[in-house]
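Working notes for the structure below.
Left out: one protein chain. Kept in place: all the others.
Chain naming follows the written order as A, B and C, and within any one chain the residues start at number 1.
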Amino acid sequence: MRKAASVILTLCIIAILLVPVSELPEFGSENSPAHNYVSKTYLEEAMHETGAMNIITGIILDYRAFDTFIEATVMFAGAMVVLLLLRKEGEDNEQHYS
Amino acid sequence: MERLIANYVEVCAIMLFGVGFMTLLMHNNMIKKIIGLNIMDTAVFLFFIAKGYISGKQAPIVVGKLEEASAYINPVPTSLMLTGIVVAVSTTALALALTLRLHQKYGTIELDEIIRLREA
Amino acid sequence: MSSTILSVVSSVVIPFIQLFGVYVIINGHISPGGGFAGGTIIGASLILYRMVSGSDAARNRYPYSRLIKITCFSLLSYGLIKGYSFINGGLDLHMYDLPIGTPGNIFSGRYLLPLNIFVGAIVASVMYFFYSLFSEGEI
Partner (left out) sequence: MEYIKSFPVFALLIPLMLSFAMPLIKSDRTIKNLALISSASSMALCGLALKYVIEHGAYKYKMGHFEAPLGIEFQVGMFECIMALTFTAVTFLVVMHSSGRIEKEIGSRNIQIYYLLMNIFYASLVGMVFTNDIFNAFVFIEVSTLAACGMVVANSDGRSIVAAIKYLVYSSIGSGLVLMGMAFLYSITGNLNIEFINAEIANAWQEYEKVVLISMALFVFGLGIKAAIFPLHVWMPDAYAYANNTSSALISGIGAKAIIVLLVKVLYSMFGSELVAQSGLLKVFTALGVMGMMMGSVFAIFQSDIKRMLAYSSVAQMGYIFLGLGIGNVLGLAAAMFHVIGHSVTKALLFMSAGRLAEGAGGVSIEKLESVGARRPVSLGLYSVGALSMIGIPILPGFVSKWSLSIASIEAGKGLLLAAIILSSILNCVYYLPVIIKGYFKKSEGAFDGIKFTRREESQIGTLPLVVLAGIVIGVGALSGDIINAFSFEFSKLM
């Protein structure tokens, strides 16, 4: 019973999500609204304003550096929680610091 | 309807999302649930990056001379998905660590058995 | 897993993997790659070293205390550099900023190079943390 219910639920979620896909601009089309002035400015200005030849690095480390800072905290928090969970007895503090 | 065929990558992404969601709901084993979560995350990343793609354009890395903006694809979705991937990595690592602790505590990772053990 | 073939081959291969990882981090703002990709490569080489030479040798070479110091130091300096530029930019103070330099060479881009190095260090040690905690429960 549970399996049938989850299959039906998933199928109707897929159907609901496919409705807007049929309205989205074509895949790979030149003039879709997503490629507006914001991405054009990134492409043109990134090299002059941030000095990065790799525009993606320019975006994540200079334009949207706050995003990447919080995301480094995500990684750090994930590592700390895994450390909290899987650390066996006598690990962290007792170890002498070389 | 023909737009669905034109947007075949987005349709595959949504199918993948459905597959991941169904794996999540159908299986009781924790590892399979985590696999389902990963499939869902990958589907969302595929969908997001597919929106940034412009056919016939090159990657937004300036090689030699900076060509005009219309020679490159849209860089924003790719840079966002870098963050999304790291978030997915941390969430999966956390879920696997919790599963390991579950196994140590209850000896099984079947969620319905654990709930039965807890009730008993 | 400590057969001689493995240890010999890995002692040859690991330096090159780490060199490649450092290259990917250093050239993050010029060629494809960057902190995340390079960090994962270096993390993989640490994991390979731990696999081949066993956890005791790995614990002496990459002890928990040194790794947690590296991670915290790079997170703190990322926060300080970027905090400085948030305040500096947000309030339009125009205080001193590193020069952009000519886009082609390595020391160009205001804070891109140090930030890439810090992010690479964080990602490498976190990947190594995940592996050693999952396999033995201690670093």
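Definition applied: a contact is a pair of C-beta atoms (placed from the backbone, for glycine too) under 8 Å apart; a residue touches a chain by one contact, two chains touch by 3 or more.
Since the model is a prediction, treat every value here as computed from it, not as a measurement.
Taking every chain of the complex into account, the omitted one touches A, B, C. Listed for subunit A, the residues touching the missing chain in the whole complex are 16-17, 19-20, 23-25, 32-39, 41-42, 45, 49, 62-67, 70-71, 73-74, 76-78, 80-81, 83-85, 87, 92-93.
Annotation for subunit B: contacts to the undisplayed chain at residues 17, 21, 24, 30, 33, 37, 40-41, 44, 47-48, 51, 76-77, 80, 83-84, 87, 90-91, 94-95, 98-99, 101-102, 105-106, 111, 114-115, 118. Counting the whole complex, the residues of subunit C in touch with the unshown chain are 68-69, 71-72, 75-76, 79-80, 82-83, 85-91, 93.
To be clear about the criterion, only the chains that are shown with their structure count from here on.
Chain centres here are Cα averages; for subunit A and subunit B they lie 10 Å apart.
Each chain gets a centre from the mean of its Cα atoms; for subunit A and subunit C, those two points are 20 Å apart. Rounded to a whole number, the gap between the C-alpha centres of subunit B and subunit C is 25 angstrom. Of all residues in subunit B, those touching 2 or more other chains are 61-62, 82, 86, 93, 97, 100, listed in ascending order.
Multi-chain contact residues, meaning those touching two or more other chains, occur in subunit C at positions 31-32, 103, 130, 133-134. Residues of subunit B touching subunit A in their complex: 1, 3-4, 6-11, 14-15, 17-18, 21-22, 25-26, 50-56, 60-63, 66, 68-70, 72, 74-79, 82-83, 86-87, 89-91, 93-94, 97-98, 100-101. Residues of subunit C touching subunit B in their complex: 31-32, 36, 103, 130, 133-134. The residues of subunit C lying in touch with subunit A in their complex are 28-35, 63-66, 71, 75, 78-79, 82, 85-86, 100-101, 103-104, 108-112, 115-116, 119, 122-123, 125-126, 129-130, 133-134, 137-139.
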